[in-house]
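Left out: one protein chain. Kept in place: all the others.
Letters A, B and C mark the chains in the order given here, with residues in each chain numbered from 1 onward.
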Amino acid sequence: MTNLLDLHHVSKTYTRGLINAKATVALQEISLTLKQEDPTILTVAGESGSGKTTLAMLLLGFITPTTGQIIYRGKDITALQGEERMAFRREVQAVFQDPFAVFNPFYTVDHLLSVPIKRFKLATNAKAARAKMDEALTAVGLRPEDVLGRYPHQLSGGQRQRINVARALLLKPRLLIADEPVSMVDASLRASILETLRNLQRDHGVSIIYITHDLTTAYHIANAIIVLYRGGVMEAGDVDQVIKSPQHPYTRLLVDSIPWPALDRRWGTDMIKAREAGSSSVGCPFRSRCPMAMEQCKTQPPLYKINKTQAAACYLHAGHPEIAAERLTELLPVRTQIEA
Amino acid sequence: MILRLIFRRVLFLFVVIWCASSIVFIIPRLSKTNAIRERFAELSRTGGFSPDDLEKIIASYSKQFGLDAPLWQQYQDYLGNILHMDFGYSLNRYPMTVTQVIVTAIPSTLGLLLVTTVLSFLIGNFLGALSAWPKAPNWVRAMATPFVLLTGVPPIIMGVLLLFFIGFRLQLLPLGGAHTIGIVPDGSLSSYLDLLLHLILPSLALILGSVGGWVLSMRGMGITIQGEDYVNFAEHKGLTGKVIFRDYYLRNTLLPQATALALALGTVVTSAIVIEGLFGLPGIGQALNSAIRSNDFPVIYGIVLFITAAVATLMVAMEFVYPLLDPRIRNQ
Amino acid sequence: MTDATLVMSLRPSRFWLAMRYIRRNKSLAIGLAVMLFLIAFTVIGFLTINPRHAYPLSAATRQAPSWKYPLGTDFFGRDLLAAMVVGMWQTAAIGLIAGGIGTMIGVFLGFVSAYFGGLIDAIIKTICQILTPIPVLLIQVVVAGSLDKRDVTIMVMALIIVMLGWMGTTLVVRSQVLTMKERQFVAVAKLSGVGSMGIIFKEIMPNLLPFIAAAFVVQVFQAVFASFYLAVLGLGPLREPLLGNIIWSAQGQGAFFNGWWWWPIEPAIAMVLILGSLALINMGLDELANPRVRKSE
Partner (left out) sequence: MADALHKSPILTVSNLEVTYYTDAGRAKALDDVSFTLNAGEKLGMVGESGSGKSTLALAMMRMIKPPGRIEAGHVFVGGTDLMALSDEDMRQARLSKIAYIPQGAMNSLNPVIRIGAQLVDALRSHGIRDSRAQIEERCINALKSVDLDPAVFRMYPHELSGGMKQRVCIAIGILLQPQVIIADEPTSALDVVTQRQVMETIDRVKNQINAAVILIGHDMGLMAQFVDRVAVMYSGRLVEVSTVREMFTNPLHPYTAALISSLPNLQNKGVFQGIPGLAPSLLRLPSGCAFHPRCTKMMEVCQSTRPLTRTLESNRLVTCHLYDAVV
């Protein structure tokens, strides 16, 4: 069976200005595989500027990689034409961060749901279309009569984000890119939206790439995690492993800074170095902030396989065997380990 | 870096002038009838030139508009002449060259323009900012409304109305011209006062006709800025109203308004020209007006090119002022 | 989002909102009212007066307003009431033709430029940038002046004005489409399988309607303004009773010096009403299109 998604050494560089062009590396040499038969939830975590949004845009085909290939079910997504392209469009969907911006203010919220039904011919007549919309809305805990026919500004943020999830549900995608889906939603609503997403994976076999800066929600929803810093992979592996025992100094700092809503897990006390604006693009991208930076760090560290399900790109782990970047996926577990 | 910027802007300036010149070159040639030729015919019928002079003019225009040379050649010569600021001779005021006509007319137009533009920009922006400011006293805000209503009134109509009510009905100020008949501009104080008296209505027409636009755009900007976080935070900081108004409102609206001023230059100049015509003031407007009335094409084209160049230059110059107003641009 | 904006965003039905809105957007209401009055004046005028009286030598000359000639007559023997009606109609025609064509060109180029980007965008943008500093009216003076006076008709005048009047709309539409294109609902529409045309016409265009309407009003305003200036400079179709032409001839005959005050005053007032109502409508639409400028009440 062909893989659902293959990323081969995907890099994205933005250049600004024609003369004296300045290149910014947004994403560096990412290789990744998602298998069709094992739907998973993979978290891509990082701060702003880590390249996580670039990755989302690449996966959705909105931008093209500078180097490398993105293969969806055996086909390079830049080369898709006609029906294959429409199939890709339907099967790879997204839930975005801002629950307001995704609505066209000119239309009622029905537009968001009715357009894909029409375009992908999911229903043969208006009645069937309406039934489909009702079904999807009910599945995310909304009463259709409460929201249909209204304008986006007449709904609350929670309602809007649920409609977005309903849209994804309606299309029954194979791959869902969730780009910070709960960061602009009230804490009390986060749980139910995340739960809907997880059910989508568990019950409908949808693979989800969950992009976030929030490790608490990542920990709860995902099976595996990739931590990015300035476009490069710092650490990857099983989400429990990485969050409970981070190996890369950057991941450690991140995990240490999570404001856990628990009285027994307080913030650490180690010094944090401020982020510098322009650091050189060679070597470990984190070294200017790293408390353990060494002379060696001026060259790019490879990924070291620390155990069966964890790897870190840091010379502190030089004793462990190296693992090639394209084999990274082998370390990422796919099944939910705690079944409800 | 700076040098490259200057080079690019100057290049842009030349492109603008080149485009304008080309338009002015092409348009008469697209017309079915050749207006200049007709004009020559008319002139030779009515006389007014000595035959020698007429030959000279025709020779000059054969060169300028080179009617027998191939079009490409004509175009090259024409551009060359423009580079030398040589627009040929005026048909009407021969032997004056077009450049001379412009140079004699410039000072008074420039004076009128400078005074009125600066005044209406300052008054309009100040009133506009005040009218958008929630803490301004009500009477100040009320004052802005009539000015906003004036937005739709072009300066020339303002001129006609002023002439009617103040000049004609109330007979408070002269109806036109630069000087009362009988007073010679001899440089005496009384002659200057007389000139000043004659300039009040045209200036007023220009100011009243354009101030509303500034009030309106500044008002919109002010309301936008009110919603900005930094103005809110300034209030939280307990700054006095005066400081917020000066450093947070005016300071931040200056750049967009300066940009608007640069863009408005074209309209402002045009208005001034028409007003000059209306009030019979000597200046570029008067020159253009009489040129139009007498089909003095070289003067029309010369003035158009001259003003285009002047406006484009000012706009480019403005771009070098922006960095002084906005540090964000300075850094780029 | 502050609590206040949340409260504001919980709003009742659209109709109620529209009624409230019209009541608050006074400039739009007044502008439309004046415009309606002008239309009524022109329509009723055409039903009651003889349009031929708008041309010279059709009435007594130099009559002050009276019962016979409510608006008086001019030096050339035009009935100014008839001239106002016909002139108003001609001004409207120039405005609508020039404004309409200009808006269409501007919207088309703006969309093409912003949506397709790249080289096309660079070319269109550069042309606009180069043409912007050129005083449009003066180029129009050259055009109008170079034409044989007999060739200058109302239609030609409108076309002269269109020629250099499309850049503003192009740039406005372009910048709007550019911001609109980056909005997330466009991305979602793409994910929903909507093609380029669908995105332009069904997703972006409807949101730009207020802007396009405002741009149209601005174009009409500028066209009326430009035609007026050209006429005032004596470059219009001289025989026609265009409002600018009337002022031009009044000025030429020294109307104020001779005491024929009504002659230039009437077209001036008519022009103030036309341009004023357009400006007010534009202000109103601006407020509609740009919520940030909405009054803080």
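Note that contacts are C-beta pairs under 8 Å (C-beta built on N, C-alpha and C of every residue); 3 or more make two chains touch, one makes a residue touch a chain.
Computed from a prediction, not measured in an experiment: that's the story for all the values here.
Student: In the full complex, which of B:Y248, B:F279 or B:Y301 touches the chain missing from this view?
Tutor: Of the listed residues, the one touching the omitted chain is B:Y248.
Student: Give the residue, chosen from A:R190, A:H248, A:R287 or A:K305, that touches the chain omitted from the document.
Tutor: Of all options in A:R190, A:H248, A:R287 or A:K305, contact with the hidden chain holds for A:R190.
Student: Of B:F7, B:F165, B:Y192 or B:Y230, which one is in contact with the hidden chain?
Tutor: Selected residue, touching the omitted chain: B:Y230.
Student: Out of A:G157, A:G283 or A:P302, which is the one that touches the chain we can't see?
Tutor: That would be A:G157, which touches the missing chain.
Student: Which parts of chain A face the unshown chain closely enough to count as touching?
Tutor: 47-48, 141, 156-159, 186-195, 198, 213-217, 219-221, 240, 243-244, 253-254, 256-263, 265-267, 272, 274-275, 277, 336, 338, 340
Student: What residue numbers in chain B mark contact with the hidden partner chain?
Tutor: Counting only chain B, the missing chain is touched by 134, 228-230, 232-240, 243, 247-248, 251-252, 255, 325-328, 331.
The criterion applied here is as follows: only the chains that are shown with their structure count from here on.
Student: Let me spell it out: compute each chain's centre from its C-alpha atoms, then which one is farthest from chain C's centre?
Tutor: Comparing chain centres, A lies farthest from chain C.
Student: Per the definition at the top, count C-beta pairs in contact and tell me whether A-C or B-C has more.
Tutor: Greater number of contacting C-beta pairs: B-C.
Student: How many angstrom lie between the CA centroids of chain A and chain C, rounded to a whole number?
Tutor: Chain centres of chain A and chain C, defined by C-alpha means, are spaced 50 Å apart.
Student: For chain C, give me the residues that contact two or more of the other chains.
Tutor: Not one residue of chain C touches more than one other chain, so the list is empty.
Student: Going through chain B residue by residue, note those that touch at least 2 other chains and give them in order.
Tutor: none
Student: Would you pull the chain B residues touching chain C in the complex into a rising list?
Tutor: So the residues of chain B in touch with chain C come to 12, 15-16, 19-20, 23-24, 27-28, 30-33, 35, 134, 148-149, 151-154, 156-157, 160-161, 163-164, 167-169, 175, 216, 220, 223-224, 226-227, 263, 265-267, 269-270, 274, 277-278, 288-289, 292-293, 295, 297, 300-301, 303-304, 307-308, 311-312, 315.
Student: Which of the residues in chain A end up touching chain C in this complex?
Tutor: 60, 62, 86, 89-90, 92-94, 96, 98, 101-107, 112, 115-116, 119-120, 151, 153-154, 157, 167
Student: Can you check the complex and tell me which residues of chain C touch chain B?
Tutor: Touch list, chain C to chain B: 129-139, 141-143, 145-148, 151, 225, 228-229, 232-235, 247, 251, 256-257, 261, 264-265, 268, 271-272, 275-280, 283, 286, 290, 292-296.
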